[in-house]
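Heads up, one of the protein chains got dropped from this complex, but the rest are sitting where they should.
Let's turn to chain A:
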Amino acid sequence: MTTTATSHRTRPPAQPDSLRAKRLPWYAAPAIAVAALALSAVLVYGTSIGGPVLVIVLGAILYLVGLFAAANAVEGRRSARNRTWSALIHSAFVLAVLPLVSVVWTLVSKGADRLDVNFFQTSMNNIGARDANGGAYHAIVGTLEQVGIATLITVPLGVLCAIYIVEYGRGKFAFAIRFFVDVMTGIPSIVSGLFVLAFWVLIVSPWFNDGRPSFSGFAAALALSVLMLPTIVRSTEEMLRLVPAPLREGAYALGVPKWKTILRVVLPTALPGIVTGVMLAIARAAGETAPVLLVAGGGAAINTNPFENNQSSLSLFVYQQAGDASKYAPARAWTAALTLVALVLILTIAAKLLARRNRLSR
């Protein structure tokens, strides 16, 4: 590289070779790779302990070893380490991309089978094991209602909680709230489902239902709220902290009381960021299966009333169809999964784009 760069200029002063670090020639890495693959093929097929996959895996290991040895001999230990780690990091990337690509590919290819109008217009009511039809209309209705109610509950609560933490909270109590919001982020979804089962379905709902516990979409919404709350509080909190102090001080200087400053100045400034956080929380909640399974019960028929009787959701529909013995069930499961992923991804992408346009973000 030095030769091409300097050829147009005056000649560089002659540099003795002993001063310049020795480097492996550019063809060394591919050559080692080919040699490693060949050696591993000979080893694997010679002892007949495996197939092509093993050849590649063993070849990769041999390549790393060979690269280290060659670089160590020519360039020295530090450079050899550098090369090996660099190769390892690249291979980690390849290793992880394979399964993730496989997930996406399977999702699209298998999900496309039942991606028809019928799927979005029918429920699973009266669909037996031999019926090829059936759809996820009831599940989509369930998902939208449950997530919608959960959002209605969580957004005011979460935003107010964040305002308390950022604007009013002082001392140990506010610290405790922050700490437990963080801790709440880690509550498993199934535990929140069990909590609502114990609290709402088994203890509260019998009051409204002649003493019998009743599953409902609303219970699922409650469980999802427990999961969404910490996400919303955290993102709102971070956004509120990014609002510039002069904005607040300007409002105070004009004699605006603190609550009005928060509502009229701070919140509108932070709004895009807050909306981003809310959308990410919704996306996460929409994909939750376990709480819906425990407290909404799932059902085959369309139930638009979230306060009574079983309700399904898209993710629960996927799970139930995956466990169904009918030979048509897997296709329905994959199409529902595709729908669910599309819904979640649209929300996530919209949230990310919104975040990118947000002036406050870093």
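Here is the rule we use: a residue touches a chain if its C-beta (ideal position, glycine included) is under 8 Å from a C-beta of that chain, and two chains touch if they have at least 3 such contacts; residues count from 1.
Throughout what follows, contacts and distances are computed from a predicted model.
Novice: Just to verify: the chain that's not displayed, which of "Formate dehydrogenase", "Phosphate transport system permease protein", "NADH-quinone oxidoreductase subunit J" or "Sterol-binding protein" does UniProt list as its protein name?
Specialist: Result for the unshown chain: "Phosphate transport system permease protein".
Novice: Among A:A28, A:L107 or A:L144, which one is in touch with the chain left out?
Specialist: Within the whole complex, the residue contacting the unshown chain is A:L107.
Novice: Of the listed residues A:V55, A:I140 or A:V181, which contacts the missing chain in the full complex?
Specialist: Considering the complete complex, A:V181 is the one touching the chain left out.
Novice: Quick one: which of A:L64, A:A150, A:I165 or A:V275 touches the chain that's been left out?
Specialist: Spelled out, the listed residue whose C-beta touches the missing chain is A:I165.
Novice: Hey, which chain A residues sit against the chain that's not shown?
Specialist: Counting over the whole complex, chain A touches the hidden chain at residues 49-50, 54, 78-79, 81-82, 85-86, 88-93, 95-96, 99-100, 102-103, 106-107, 110, 156-158, 160-161, 163-174, 176-177, 179-192, 194-195, 197-199, 202-203, 226, 229-230, 233, 240-241, 243, 245, 248-249, 252-253, 255, 257-263, 280, 283-284, 286-290, 293-294, 315, 318-319, 322-323, 330, 333-334, 337, 340-341, 344-345, 348-349, 352.
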